[in-house]
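First, the structure itself, so that you have it in front of you.
Of the protein chains in this complex, one is absent; all others appear in place.
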Amino acid sequence: MPGMPDHTPLPPKIRIEQVSYFYGAKQALHDVTLDVPAHAVTVCFGPAGCGKTTLLRLINRLNDLLDGTRRSGHIFLDDRDIYAPGADVPRLRRRVGMVFALPLPLPGTIRENILYGLKLAGVRDRARLEAAVVRSLTQAALWDEVKDRLDTPAMAMSGGQQQRLCIARSLALEPEVLLLDAPTSGLDPISTDKVEESLLTLKRTYTIVVVPHSIQQAARIADHAAFLLDGALIEYRPGSELFTNPHDTRTQDYVTGRFG
Amino acid sequence: MSSEATSAKTRSRWGEFFVESGIRILGFSTIGFVLLIFFFLLREGIPAFTKVPLGNLFGTRWYPTFDLFGTLPLILGSIVVTITAIAIALPLGVATAVYVREVAPGWAREILKPMIEVLAGIPSVVLGFFGMTIIAPLIRQGLGLPTGLTAFTGALILAYMALPTIISVAEDALDAVPTSYRNAGLAMGATQWQTIWRVVVPAARSGILMAVMLGMGRAIGETMLVMMVTGNAARMPLGLDALFMPVRTMTATIAAEMGEVASGSTHYHVLFAIGIILFLLTFILNLAAAQAMFRKRRQGGLR
Partner (left out) sequence: MASQAATSRRYLIQRIGVGLLALATLAVVVPIVLVLATIFVRGYQAINWEFLTAMPRDGMKAGGIFPAIVGTIILIFATGLAAIPVGVGGAVYLSEYARDNWATRTIRLAMINLAGIPSVVYGLFGLGMFVLFLRFGTSIIAGALTLAIMTLPIIISTAEEALRAVPVEFRTVSASVGGTRWQGIRYVVLPQALPGIITGVILGLLRAAGETAPILFTVAAFYLPRLPRSLFDQTMALPYHLYVISTQVPGMPPQIQYGTALVLLILVLSLSLTATVIRSFFRRRRQW
């Protein structure tokens, strides 16, 4: 049954309440209600087209960039409605960072990539900027590999490195939540390992929501797992339970590979 | 949030608003300019319709010094020169576009495309100069005419001015024809030539039509070239041999006479009225071409 998994001491970081979403006439999300706990990895998975990416992008209002869409329901970050009129959207996106499915470095050097968001926010203090570069690259497990070439083009790095750079880029803003949309698709197994490892470390400081690349990845990293199908939330339980003992037959079928 | 941070946030919000409004205004400025141009043409040109009786204005005799403002010779002059120019430029232009796009080997294409760009860049006054000093005498001697500055000479060189436009639009039209059409034609055993003329070109028909309209718009609006090469005689161009006699276009008339006209005189207003006619003519031609383009876009054509 959807709802909040029990025995979590902290209040939920993000509350998604009866959210429906339409691309024109097509309904992508049906009445989704979901609580995302803090300091944990919550995984949203399901077959292609189930609405998981849409749901993710609603949390940092990235879907605002599209025309012709409609939304109903509410999303609360720390009990404040992120869609309230007059909400500060750039600030929301600094608090809720996002990493995309493809590595998307900006043109420019590694350092410029990391500092871009901070500079847009108006941070000028050199010491603070430098500290952010070191800290975020370390958290993304990339520091050792690039520390002596911070001023070289970011696009010259390998795919795995670029993706970790994108994670570092989001972390540089010291967000509270990190949204990751299939962050390891297209990465080699070693890079995938590194990314998954950093997620497990990062969750101690941040709240993490991931759309996994595969069911196996979901099972590996999920503290809490939400299964979506055709825009509806089917089942939401602690990861250790959902994959081994799913309650819904649809979840069972998907997890065992019978469709999807 | 501290009040400092709040005011910084408000300041940047206002800044963003102003920038966005400024850009929005600049975006709509083109509409403003078109209206402004039309307004000024009307402002200075309408008095011609009140001061000069319509019979005079659309009469066949243009002798401003005698208060005869018959614009028909000028209008017909423009039409004759333009149509002849397009008649020359269309087959040449489409053939070249077909050659470059469908037949030419890669190395030839590398030379041809820049050459056509060079032609597009040559100022019309330079082409007019060349036409006047080299081509006109050639035509005079070659055809045994009293003067080489004729409608035909003007049309010939005007055709070259219009060629880059026609070639580029025709090329786009050919590009938009899917490769599958060509493959289908060849697969049925047709030669490349047959495929081109029976399959590809008919499919690009609307694009070629657009090329004609844009080319005509370009040709009818050309000033310096026709002024230097068509002889500037405001006579009614009737009959086929009028093609090989001097003629005058609307554009050349304005350019030649505006400098000697007193501001506010009837002659001045009539010249502006001719400007209105030119504006409307090119407006209609471009509107038609634009409609064709928008329709193709909506149908899912490439360009």
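For reference, chains read A and B in written order, and residue numbers begin at 1 within each chain.
Operating definition for what follows: a contact is a pair of C-beta atoms (placed from the backbone, for glycine too) under 8 Å apart; a residue touches a chain by one contact, two chains touch by 3 or more.
Note that this is a predicted model, so its numbers are computed, not measured.
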{"item": "Residue, one of B:G70, B:G154, B:G185 or B:G221, that touches the chain absent here", "value": "B:G221"}
{"item": "Chain not shown, touching residues in subunit A", "value": "60, 62, 65, 67, 90-91, 93-94, 97-98, 100, 102, 104, 106-107, 116-117, 120-121, 153, 155, 169-170, 173"}
{"item": "Residue numbers in subunit B that touch the chain omitted from display", "value": "12, 16, 19-20, 22-24, 26-31, 33-34, 36-37, 40-41, 43-44, 91-93, 95-96, 98-100, 103-104, 112, 114-119, 121-130, 132-134, 160, 163, 167, 191-194, 196-197, 214, 217-218, 220-224, 228, 251, 254-255, 258-259, 263, 271-272, 275, 278-279, 282-283, 285-287, 289-290, 294"}
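Just so we're on the same page, only the chains that are shown with their structure count from here on.
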{"item": "Distance between chain centroids, defined by C-alpha means - subunit A, subunit B (Å)", "value": "55"}
